[in-house]
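Some chains omitted; the rest stay in position.
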């Protein structure tokens, strides 16, 4: 359906477009900038063009700040972000408003979360048990690995969990981020995979990362992805950087739910009309059935949104729904 | 003349010709040695206190060998195609060309104001301080600023990178200008020539080889910078593929291939610069 | 180039033609690149002031930033140490490489070529690739940052030193040969003293440069002022990030002043 | 005619470099200023075209006081005073022809000067001048590929391109070998005669001065100690001019550089 998109292109120029331009710019977070999502991004572009009749410009970036500033300043009209990133952008500009997020397997927002973990090596797992239950009491003084200091699931959520557990004061939060203070050493893996590798190789005692990024490499050999205390083992056919780590196992000692990231628009530079059109298009069933955007459950080829079940789709959300993350971030 | 012997008193200071032992150490030599000693001590102290996090050197070098082997002996295009990579490479080269050309033109005019033999001292010092400040701001910050102001894309990358380009070249150019002999400038001044004609007719031709060589060095740096931050501004350059291959897919083979491509560009560039410089020095 | 022209008019016509061609080529390159990357020259130039205003508006340190001063100063100090030590260690190796690699002092042409190529290799490996090469093997630590700076500095200094030595007057070295001095004596008593002040300038400049590249070191090491900048930057504490930039600028300018002073004193 | 009247110059606060200097130089004549090193020869020459600003006195070129000229006027006056230097001071990478044409820059507008836009007439004239100094074949050669003597002649052609009333030469032959010296001095004398120029030359070599100059100005420690036609110069005069310089013996150190 791209033919219809181009035909209305010129007619819509002066009218309502992005208030300062004809094209709608969509910016993607580094994660979603990945090359393998190129098809998904193109499909998205077509959908938006179809819905609004305007040209769409896709912008990938490798820097979180650039993405956040772009949507906050209104230079981009549309963005797909992480929950934390959204909160930051919303703080910079109230015009940034969420309008859709991925649902849970039931097609509702109830469990529209993914998981972030604190994991340890299997051989050390016992040390983190208290009365047969896993706890993070013992992580103090250990070597810690985060993803990067702008990640939601690989940094923000785990530090919030640790802050809560150890009742760390607000002003001392930075202590969690630097070597030789709370932790004997703090590492940044640069990516979820990198953080996991830090742990499995033994450079870190404790590592934070999420499920979505590690599923291609790890399988749950005891328990499941939804249970604390489960054991995960590197798959035999895992690709780099795990190819030399086959068979190694890790155990999750804590699991924190993270809210799915929202699609947001900048209400100041995207016309009301387009806002409605896009929101409607994104939350439609037709959109959820687009295989280039939603990969089928269990499918080999991953698209931007992997479906847990057939019911998975995008649902309408508001800023209110993100209250938990607001609380986590502190504003 | 008498007045030229005025540096004598301090130059004579190890004046012990009578005594048996004659020292060769002069004051500047002592200062140099002190500076070197201080730097050496700082280095040793800093090396000793470096946190190497109980690194196992044998393992480290082994894994280094394995990685280098994967990168440089088994390069491959990974999941991208040659077409994509080459096109992105061209984009990166274009970014570097744009930032270098823009930088060179802007920098030349500013450099005239920053050269001590042409401009008043306060102006030269002022400009140089501002340039030092600009260079202290990380490139990624410039890119961020301009993607906020102009939107993500190549334009932001170009403008952001050009700032450093200008700041660097102003320093380099103004130092080249300062090296042109005051006498030649004076010769034209003595025949009643104005400021800008002197700049373009006397100074510019004299420093062309130096300008060329600085500009090419800067091109090399701009190219590296374009690769490093172009991707952040969404310029769709080779840096994006490098970032993806390195940070997302951990594909050493593809990183190796991209490094080879970058080296190829660098070598071609070096050959061109050698040719041009040789040509200019010999023939013009 | 022809050295005989029919008339000065023809000479100037030719010269002007050549200039025109060069100019056209440059403009061609510019326009070509511009179209390729979709760069809008005029639009961009007009927005430069807006960017500067945004910068000052957001990055001016506030009173709150003062509370960050402690850790910032400490990390700045650490970073300075790493910049200095990596530069000094690299300059020792670079000096040896340069003496072996400079056309005037090389024992053999092939050695010179190998060294040039090696230096070019070191200079042109991008940061991301360094990060991969070093991070995977040497982990995230001060040491990794040191190594990265070391290799990059080595690449640049080898080139700079080589050119400095080649620029020396070959006759001066010959004068020592004529005295009966051998290779090492010529190098130590002739080449090094003659080049010393230029070499020192380069070393001092590189220290400054490495300090500026601290952001990159931060990326690799998770320490140093670069990492702090990264943390503040990514958590949108722009005032603190601005404070770091300001302090780095001040330190760089101070270093530049000291190094000018030192150069003057050792001259 | 050039008339220097009561010219005084003090560098810094202490050194009195020129003390009430008076002399004249006539068109059609070669006037040589001789004197020991540091006597003030260079200072006089540079005061004349105001490359250094003197403290007091008058410098009359055809009855106009150069010292009173404002910035614009000074540029115009300078354009009519050629200057030749010991180190030629040409723009090395440019051709002889271009260097000669630089003599016209002072008469051009800023833009024309910046772009080096010369008229066809000017170009022909430059070539003719190069021919006059015997360098026609070298017109398109880079200046740093010329020998010292040839470079100095390019310098002379550049000065002539200014259509000067006067040429100031600061030790024009100090870097030249004897043969080139002869060529250059012959040209200068010829120019004085044929074009009725005022030619003022600072010289170290007394023999050359006696051979070529019509008029000699002797200076010692900033004061004129002799002025008169060349044939009035005798050993006594020379002794007076070089008073401190002729201590015998090889070791003359302090007053040498």
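Order as written gives the chain letters A, B, C and D; numbering starts at 1 within each chain.
The rule is simple: a contact is a pair of C-beta atoms (placed from the backbone, for glycine too) under 8 Å apart; a residue touches a chain by one contact, two chains touch by 3 or more.
These figures come from a predicted structure and were not determined experimentally.
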item	value
Displayed chains are single representatives; whole-complex counts	A x1, B x1, C x1, D x2
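In the analysis below, only the chains that are shown with their structure count from here on.
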item	value
Computed distance of Cα centres, subunit D from subunit B, in Å	43
Separation of subunit B from subunit C, taking each centre as the mean of its C-alpha atoms, in whole Å	4
Subunit B, residues touching no fewer than two other chains	51, 53, 140, 148-150, 153, 239, 243, 247, 250, 252, 284
Subunit A residues counted as touching two or more neighbouring chains	65, 179, 190, 203, 241
Chain pairs that touch, as defined at the top of this document	A-B, A-C, B-C, B-D, C-D
In the complex with subunit B, residue positions of subunit D that touch it	15, 37-38, 49, 51, 74-79, 81-83, 85, 87, 89-94, 102-103, 105-108, 110, 113-116, 142, 158-159, 162, 254-257
In the complex, subunit D residues that touch subunit C	95, 97, 118, 120, 123-124, 126-127, 139-141
Residues of subunit B touching subunit A in the complex	51, 53, 79-80, 140, 143-144, 147-153, 231-234, 236, 239-241, 243-244, 247-252
